[in-house]
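I have a structure here, written as structure tokens, and I will follow up with some questions on it.
Of the protein chains in this complex, all but one are displayed in their positions.
Which chain is which? They are A and B, in the order written, and residues in each are numbered from 1.
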Amino acid sequence: MTVGFYQHRESSVHRLNPLTKLTLAVAVVIAAFAVPLTWWPAALFLVVLVPAVLAARVPARFAALTVKFVGPLLVAVFLVQGLFFPGEGAELARLGPISVKAEGLAFAAQTATRLLVLIGAFLFLLLTTHPGVLMNAMVQRGLPPNISYVVSATLQIVPAFRERAQHILRAQQARGMATGGGLRRRIGVLLPLIGPLALGALTEVEERAVAMEARAFGATGRRTSLMPVPDTTAQRLARWGLAAFAAATIVANALGVFA
Amino acid sequence: MIELDDFSYAYPTGSRPALRSLRLAVPAGQLCGVVGPSGAGKSTFAHALAGFIPHALGGETAGRVVVGGRTVADTPLPDLVRDVGLVLQNPFNQISGVKFTVREELAFGLENLGVPQEEMVRRVDAVLAELRIEGLADRSPYQLSGGQQQLVALGSVLVMRPSVLVLDEPTSQLDPVGSGQVFDAVRALHRAGVTIVLVEHKLERLAEIADRVLVLRHGEVALDGPPATVLADPRLADWGVAGTRYTAAARLARERGLWPEDRDLPVTLDAAVAGFRAVTGGVESR
């Protein structure tokens, strides 16, 4: 298994308590979805996430992964919401049965930027936080270790599969299977991977569960930490502030402030 | 300390039982070697002692395994692992995957047990020094050679100081000098009173430290006794276990009339040196 998307850097963001980053990510996502102003999610992305990612010195990886994950979603959102928006509104262009309305485009833009914030916020968390440290921090806060493990393991599933896929691919190439080339070829290559992947990953997970148990992972009672995750009063305050901010956006929306 | 009472086990997908009606007892403080051909059930046996059978692996069991007075099947795994440490055969699978450095990886079990931090640091440093892997302390546990990873996997269990230690081929990927260091460490634990079950193919080293050796074959105990007797047994080769070169040389010498019929075959270097000195009329002849 790998350490997920994690990119090791010396940065103040990396040194933050993982819970602070987790709170930030969740708060930004809540705020993005709570406030129905079209420009709002984009603003959050530019004002909060982009500076955070720059401070963490992971902009290139962040950009690459964002494009990879958000790109296809963007296309889908614009096609569905932009072109087939069902509501009323001024028609900007028409092509047979398809009409492009300003409202549709605005709605699409909002949905797309919300997704951008959602994915961006979690990528920010994953890129700057070692899953083990996140797990440690959660255990230290008194979360049951099994739940903490599930959370941190879930965050690692994609990379674990990717890693396993790479192993298999390498083993197959070492026995003469050519890869690369056109799309059909690529799909052809992926097919033989699917079976072994699911199976191999399952066996691996099972063995690892045994290994974790062998190291008293399931033990109840107080836990200690070799490297306690540092926390500061400032961060604690910041977390409360973020929670309050997220709550405020929900309340404000409910009260019709943005209507 | 360890007792198997007519214990049998079959894997969920296995067509035949991997362990059959095992009856044996390992007293506290004994170092019991386990040898046998591939597929004999050595790893399965190790998993059963540590409670992974039946708790983690499913399948069907009959009879019981008792460790430290507790029936394994009735004791929750977390309670069991406080006393029984298991080092897996494939070290890669022992790495937790949630730690960033070898040092933290070694501490993982201690964190789970709630060992105080200063104590944890002391124990981790001691294991790093004992296995001579201080140089790897700050490396990622995944960016190591196979043998280095095996040392880390071993250390991660040693650091927990279990009173019963089950080691499944802990030196299979180690260089000769590293293997020697691990055998020294095992010997030290044995002297300190730890009960040890050691699955091993390096018979010439096992012979030097074991109190007793079991030969497993088709999930059954084919032979059980002191290493000097068991490891010199002529049937071992037929059962797929290679004896030491010392035994083989003495056996061939006996066939050619160069080794007296009534002299035991040696299983260790020391015994071989004494024996061949005697037969060549060297100083040690008695």
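The criterion applied here is as follows: a residue touches a chain if its C-beta (ideal position, glycine included) is under 8 Å from a C-beta of that chain, and two chains touch if they have at least 3 such contacts.
Following the convention adopted for this analysis, contacts and distances are computed from a predicted model.
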Seminar exercise, completed: In UniProt, the chain not displayed here, chosen among "Sarcosine oxidase subunit beta", "ABC transporter domain-containing protein", "Phenylalanine--tRNA ligase alpha subunit" or "ABC-type Fe3+/spermidine/putrescine transport system ATPase subunit", goes by "ABC transporter domain-containing protein"
Exercise. From the list B:Leu24, B:Ala73, B:Ala228 or B:Leu269, which touches the chain that is not on show?
Worked result: B:Leu269
Seminar exercise, completed: Cross-chain touch to the chain not pictured, restricted to B:Ser21, B:Asn90 or B:Thr229, is B:Asn90
For this session: In the full complex, which bits of chain B touch the chain not displayed? Write them out.
Result: 11, 13-14, 36-39, 42-43, 89-90, 92-93, 139-140, 143-148, 150-151, 169, 172-180, 201, 204, 236-237, 240-242, 244-246, 248-249, 252-253, 256, 258, 269, 272-273, 276-277, 279-280, 282
For this session: Can you list, in ascending order, the chain A residues touching the missing chain?
Result: 167-168, 170-180, 193, 195-196, 199-200, 203-204
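In this section, only the chains that are shown with their structure count from here on.
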For this session: Give, as an integer number of Å, the spacing between the C-alpha centres of chain B and chain A.
Result: 44
For this session: Going by the contact rule at the top, pick out the chain B residues touching chain A in the complex.
Result: 47, 50, 52, 55-57, 76-78, 81-82, 85-86, 88, 90, 93-100, 103-104, 107-117, 120-121, 124, 140, 142, 156-157, 160
Problem set entry | chain A residues within the chain B interface of the complex | 1-3, 130-133, 135-136, 145, 149, 152, 156, 160, 204, 206-228
